[in-house]
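Yeah, one chain of the complex is gone here, protein chain that is, but the others are all in their spots.
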Amino acid sequence: MARLNSPEELENFRQELLSKKDPNMPCISICAGAGCIASGADEVIEAFKAQIEKEGLTAKVDTKGTGCPGFCERGPVVVIYPEEICYLGVTADDVSEIVSQTVKEKKVVDRLLFVDPITGEKAIHESDISFYKNQKRNVLCNNIKIDSKSIDDYLAIGGYSALTKALSRMTDVEVLEEVKKSNLRGRGGAGFPAGRKWEGSRNAPEPIKYVLVNADEGDPGAFMDRALLEGNPHSILEGLILGGYAIGSHEGYFYVRQEYPLAVENINLAIKQAEEYGLLGENILGSGFDFRVFVHQGAGAFVCGESTALMTSLEGRAGEPRPKYIRSNIKGLWNKPTVLNNVETWANVPLIINKGADWFTQIGTESSKGTKIFSLVGKITNTGLVEVPMGMTLKDIIYKIGGGVPNGKKFKAVQTGGPSGGCIPEERLDLEVGFDELTKAGSMMGSGGMIVLDEDTCMVDVARYFIDFLTDESCGKCVPCREGLRQMHRILTNITEGKGKEGDIELLEELAETAVEASLCALGKSAPNPFLSTLRYFRDEYEAHIKEKRCPALSCKELISFYIDPAKCKACMICLKKCPAEAIDGGKKKIHIIDQEKCANCGTCFEVCPSKFGAVTKISGEPVPPPVPEEERMITKKSQKESK
Amino acid sequence: MDNDRIDQIIDKHQGEASSLIQVLLEIQSENHWLPKNGLERVSEKLQVPLTRILHIATFYKAFSLVPKGRHEVHICVGTACHVRGATRILDTVEEATGIKPGETDLDLKFSLETVNCLGCCALGPVVEVDGKVHGKMSPIKTAEVLKIYE
Partner (left out) sequence: MSEIQLEIDGKEVKATEGMTVLAAAQSAGIFIPTLCHHEKLEPFGGCRVCIVEVEVNGWTKLVVSCVYPVEENIIVRTRSEKVDRIRKTIIELLLAHAPDSPQLQALAQEYGSDKDRFEKDASFCIHCGLCVRYCAEVAKKNAIGFVGRGINKEISFIPEIAAKECWDCKECFPLCPTSALQAAFVLTKALYSPPTDIT
């Protein structure tokens, strides 16, 4: 492959690639993202390739492993082009049927289609699926269309056209102005205007500057960046080169968490390919602009997602944050002006340069422009990545796209923003998603995690869970975070174990204030948010735990007892046999009783009792009823009639 | 791990102190742990105080200063997995292996760690063994998966 030395050469090469492609040629796209691989996509890809070869169709049918289209729970996901027929949960055993029915005869394999959870209708095309229909996939749409390991595929869908436009028809200042005009706000957490950050670095008098990709996606429950990095690495690389051009930086870094080995692999490959093609290195496309990119891996520390800690880690040190009194776009990596942006932020840049800031500002709300990718997970029917315009309501995301809460359970709250965010209850579901709206409601956008919780989730436990996470991930340098979270964790754990006392809530609030006001970095400053937001909307749960030793969600192990309702027990012996503590007494036709002394609260009996009986119940905050007297324990026809 | 191999890894990163973490990641990946004499060698060659290396080796979860088992079991306890019952999966693994997170069993067969998110949130609860991700786990499925490993 010869180096491309000018924008014209690149465009000619692109035309060459396109002329070799037949848009009507069938293409079998199988998602090869980490989620689908975990569900067996590797075998499916191999099976398709083998089957196509066996039938002698290799020259006529394209088969490729592609980037992640986001519907991870239903993987492996397969889309057959050009008809765009979408199959879910495909296994290697389905392959020969798909090839003979769909690829060859253009017929649909019914059982592999998406079924709408509410209407029961089947959807044939990807765009008909309710999960996808209501999204606006500006950034994610290309994932399923390309082999993530192929730069040619990226070029064929128009990749690097923003770069050629910028290098041949725009000055560096014009690129910066376009990003400023777009009002693109950082997608990593803080939502800081990217253009303003870039301008600060551009204007700093220091000649050496850096641009960094924050790919240390640490928020548990968030995997948007993983899908982008694995699925379309060149899109982020293109954004980064544009950023370097705009601010006058010649060196960029990807900081990728090592828990994403496929992302590391694909990014490294993309960089190598771009270098070969002359899109990185010296005199890119003959423009005179030099730019090099390096990849550093994280080593397992959530705090390194914080910008100053990330830079400290890049410098080869323990990832302890630095004070931000002097902003890092002025003094950042190695004390030089550094622009650090999130993966999704960078992925939006080529779109803005290609289609213009005016196009971008038409999407979204007054203060939050463009689209945002959310990871919609937890107690939700359609789990996966959703990309929606800013301003869509939480209700629409959760119900129209997500299909609501499964198993007939009642929605309780949605947790957004990761460990720095908060919980939003049902009465606020008409909230239009945007940076400021979420912050006003006591949560935040964060990186885009959206975890749905239902009636079985204890909100005090949610607060305890996040404090537990942050206590583990705190760097430990400053007192308000290290010591404050340590004590908050103790108090919250005690509350969930029934050891809460009067004054605990006030003490937690004081510790929260200290952490918010005096912590060194955003980890400490935002750590109390889950506690503060659950206290704001679910104070009754805290008071029940403390005053009544009761868990309203029947979740906290120490506060619940399992009880077999004698009226419903049919003495089927299933729970008796499965109980790991051998705590259930009973026999065939003898009503089962749980010995509370032996019971380990594992919940197995609750899960295995057949749903038609539903005899095992959870009790909290009140004593377990005394056991039924021996003489009433035998189930006879008479007692069965009475219980009906 | 012998000094020659360590030197090779350091040279690959141009002997730069800023590549310290990348060098240690490679040693950890090949050797499954960071022996003290290895760290002393890195300290010498990169001209970096041993205290800084030890801080890094104990700050980041990827590193281990003690030998790990043949099979590394990671249980994801991220929010999405937690909400879908990761705690029970962890209990099952602790019982099956006899060890708690952070520990390695006496046969050096399994090492157990909790991780705070593998990015496969839609498939929760998730268990990763030797880098292979298993999604939609239940206590029974988890026990079965563990039996595969020698």
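Note that the chains are named A and B in the order they appear, and that numbering of residues resets to 1 at the start of each chain.
The criterion applied here is as follows: a contact is a pair of C-beta atoms (placed from the backbone, for glycine too) under 8 Å apart; a residue touches a chain by one contact, two chains touch by 3 or more.
Note that the coordinates shown come from a computational prediction; the quantities given were computed from them, not determined experimentally.
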- Which visible chains touch the chain that is not shown? A, B
- Item | Residue among A:Arg482, A:Lys570, A:Lys589 or A:Lys618 that touches the chain left out of view | A:Arg482
- Task: Identify the residue among B:Gln8, B:Ser29 or B:Thr58 that touches the chain left out of the display.
- Result: B:Thr58
- Note on the structure: Touch assignment to the omitted chain, from A:Ala518, A:Ile574, A:Val608 or A:Ile635, lands on A:Ala518
- Of the residues listed, A:Ile146, A:Ala301 or A:Ile560, which one is in contact with the missing chain? A:Ala301
- For subunit A, enumerate the residues touching the unshown chain of the complex. 301, 303, 318, 323, 325-326, 471-480, 482-487, 490, 507, 510-511, 513-514, 517-520
- Spell out the interface residues on subunit B facing the chain that's missing from view. 49-52, 54-55, 58-59
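Note that only the chains that are shown with their structure count from here on.
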- Distance in whole angstrom between the CA centres of subunit A and subunit B is 22
- Message: Using the touch definition from the top, list the residues of subunit B that touch subunit A in their complex.
- Response: 16-22, 24-25, 48, 52, 55-56, 59-63, 76-84, 88, 91, 115-124, 126, 131-136
- Item | Touch list for subunit A against partner subunit B, complex | 34-35, 37-39, 71-73, 75, 217-223, 226, 258-261, 296-302, 313-319, 375, 377-379, 383-385, 415, 418, 449, 451, 453, 457, 465-466, 469, 472-473, 475, 602-603
